[in-house]
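As you look at this complex, bear in mind that one protein chain is not there, while each of the others sits in place.
For clarity, chains are labelled A, B and C in written order, and residue numbers in each chain start from 1.
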Amino acid sequence: MTVPVHLRHDETFVLNLGPQHPATHGVLRVKLTMDGEYIVKAEPVLGYIHRMHEKLAEGGTFAQFMPNTARMDYLHALAFNHGWALVVEKAAGIEVPERAEYIRVITVELNRIASHLLWWAAFLLDLGGFTPLLYAFDDREKIVDLLERVTGSRLTYCYLRFGGVYNDIDDEFIAGTRDFIKRLRGRMPRLYHDLVTHNIILIKRIKDIGFVSAEQCRRYGATGPVARGSGIDYDIRKNEPYSVYPEFDFDVPVFDECDSMARYMVRMHEIEQSMRIIEQALDKLPAGPVMGKAPKVLKPEAGYYYSAVETARGSLGHRLVCNGDKNPYKLKLRSPTFSNLSLFGEVAEGMLLADALAFMGSLDLVIPEIDR
Amino acid sequence: MSGYWSDIVTGGKSLVTGLAITAREFFRPVVTEQYPWEVPTMTPLFRGHIELIGNEETGEPNCVVCGMCQRACPSVCISLDGKKNEGGKGKVLTRYILDFTKCSLCGSCVESCNFNALRFSREYNLASFDKNDFIMDLMQRLEDQNRCKR
Amino acid sequence: MGLMERTQAALAKMFPQPASAAPPPAGEENQEAPPREQGILAVDPARHGCHLDVLCGPGQVVEVARTLDREGYFLEAISGVDWPDKGQFEVIYDYNRLGGEHCRVMVRALVDRGEPVVPTISGVFPAADWHERETFDFYGIHFQGHPNLIRILLPEDADFHPLRKDYMP
Partner (left out) sequence: METSMWRALLYLVGLLAFAGVNAAWLGWCERKGAARIQRRIGPCEAGFAGLLQPLADGLKLMSKQLLVPQGVDGIIFRVAPVLAMIPAITSLAVIPFSENIGARAMELSLLLLFALASIGMIAILLGGWASGNKYAIISAARSVSQNLAYEIPMLLTVITVVMISGSMNLREIALDQQGGFWHWNIFRLEHGHFLTMWISFIIFFICSVAETNRAPFDMAEAESELVAGFMTEYSSMGFGLFMMGEYLNIVVGACLTATLFLGGWDCPFGLTPGIWWFLLKIYVLIFTFIWIRWTYPRTQIYRLLNLSWKILIPFSMANLLVTAALIKVF
């Protein structure tokens, strides 16, 4: 997008958005060159919460990196657990018992709902609506309680293990999950859609704002709801199924409008689809052990391994290089929002400040995951 | 032009619906818990910092100083020492220091322990002005617990 | 013709000599076996997570990217690997398809550790911009022609490349 003619003069100023700014959800900094309220150039500056997880991975054993994974995307921590478990299981050839796979899917999907709810809450906060935030937190709290029951922690779960999960789920968890799904289904139409989705102010605010074309998504490598909001039918759970996802009947919501509203709708529909997956998984939950046979000390064969999972924000890839040692030789984390954010600069050019922030909110940024 | 009128009508309706929803919520009971006065129930799996498990009878730590927890810890926050057991075989624990400032509560240590010597405490009031409060002597803690039990 | 074969055929034009008849599984070339020649290998996606393993020279990186761009791929990530024993850096490009038929391509290029220079592909895929900056940040690999090759995650004034194996904090 080129800068409109009326903006092509030199009365610009630089607005430093962040690293401590309410809209950047953490410590992202965006250097905006502005002309009045129009953005001439937007340049995200990263690294304010960089912790060098890739080096930390090289320094410890495979198992010792597991707690770190949850600290990157603290909103969908279990998917990061899952991604790391999958790539190591792939490399070391570890089998996972079926019950553990089901439990993984249930917890990861619950976590996905929690992540989308929190995104929704934070997005509405970006748009100045504070009340929906607390309604969403009320629901999210239920999920967090459920997950605390099985994982022992509330945010940075370290639940998955190579070859299974840390702890079996009990009847109370199953009953609680069913109750939660019933409750969320009851609250969704009224507190989420009637109050917010159909609200004319919100519609006017995010419809036709933040246009990201499918081609832009491809060139920038944007995945997840951002790509699906641009009409790209791409969900790793369907396209290259992992775990036991092929056994469930669910849809991948795709919207063609390419605007913030489309991304919003994708996420709202994904909540429903995740609930469907959880229900099916609970129905089909097989009995059996939750931990498979895994050697205490992992020494995967030397080689190159790649594994991808679908997190709430898009495709998370682990590029693992092993040299036959008990430490990962090299781990590269392909985090979804790193790529999703990289298109911000191009799209935000020529936008109004308020629209750009609404667009940024619709990208669903989790800064620790970008900076790793 | 039709968009203009339908915007006004549907928009107005959506605004009124919004007000009706918040009005209904206004009269419904609160859902929050007032923390210091009400304490939520803790799940059985709650992960506090770790603590040593004492023997049922003697109260001595179950630990045999194998060092598995130390090796499993990704953040190097456990340091322990033992000495040769006089009279018996194996080793006895003499020092067990947990540097809780580094701990990420992953639970690897508890999982790696084969001798039922470690567990998560139920301590959640962990706030202090001094960093040194979190360099915990778990032997001392176990002794205190034993004294309380007696 | 499946997508994988099509991609393989498109890429094969760049490599006049086909890879040796009995290709060793990916990864083993770092061991005792002689180093692999440049070319394309089909690998087991269930084991290695990608369908094609392309080893090319640093000079061919841009051409490979153009070919894959034409085939509708997108760039997932760029990672560097340090092989101090061999005195080489390796740059790994992961390509994937957004939807439709599925095929992952891993493109690897080895460069001299003493003078690590790889041409940039940010002109082909803007996604590479940040990934190349990150690789530069961590390994000090220079991406020739990159419009803005500055540090991205580390502070601007850092004078080290932390993911090099010989880096000691």
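The criterion applied here is as follows: a residue touches a chain if its C-beta (ideal position, glycine included) is under 8 Å from a C-beta of that chain, and two chains touch if they have at least 3 such contacts.
Not measured: the values here are computed from a predicted model.
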{"item": "Visible contact partners (per top-of-document touch definition) of the missing chain", "value": "A, B"}
{"item": "Hidden-chain contact residue, picked from the options A:50, A:71 or A:205", "value": "A:205"}
{"item": "Absent-chain contact - pick from A:23, A:144, A:184 or A:312", "value": "A:23"}
{"item": "Footprint left on chain B by the chain that the document does not show", "value": "4, 8, 15, 18-19, 21-23, 25-32, 34"}
{"item": "Interface with the undisplayed chain - residues on chain A", "value": "13, 15, 21-23, 34, 36-37, 124-132, 134-135, 138, 195-196, 199, 201-202, 204-205, 352-355, 357"}
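Here is the rule we go by: only the chains that are shown with their structure count from here on.
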{"item": "Neighbouring chains common to chain A and chain B, by label", "value": "none"}
{"item": "Farthest chain (mean CA position) relative to chain C", "value": "B"}
{"item": "Chain A-chain C separation of Cα centroids, rounded to whole Å", "value": "26"}
{"item": "Separation of mean Cα positions, chain C and chain B [Å, integer]", "value": "42"}
{"item": "Chain C-touching residues of chain A, taken from the complex the two chains share", "value": "46-47, 50, 52, 54-55, 58, 87, 90, 214, 217-221, 223, 227, 232-234, 239-240, 301-308, 315, 317, 319, 321-324, 329-330, 332, 334, 338-339, 342-343, 346, 371-372"}
{"item": "Footprint of chain B on chain A - complex, ascending", "value": "60, 63-68, 71, 131, 135, 138, 145, 148-153, 156, 158, 166-167, 190-191, 194-195, 198-201"}
{"item": "Interface residues, chain B side, partner chain A - complex", "value": "7, 10-12, 14-15, 17-18, 21-22, 25, 31, 43, 45-47, 72-74, 104-108, 111, 120"}
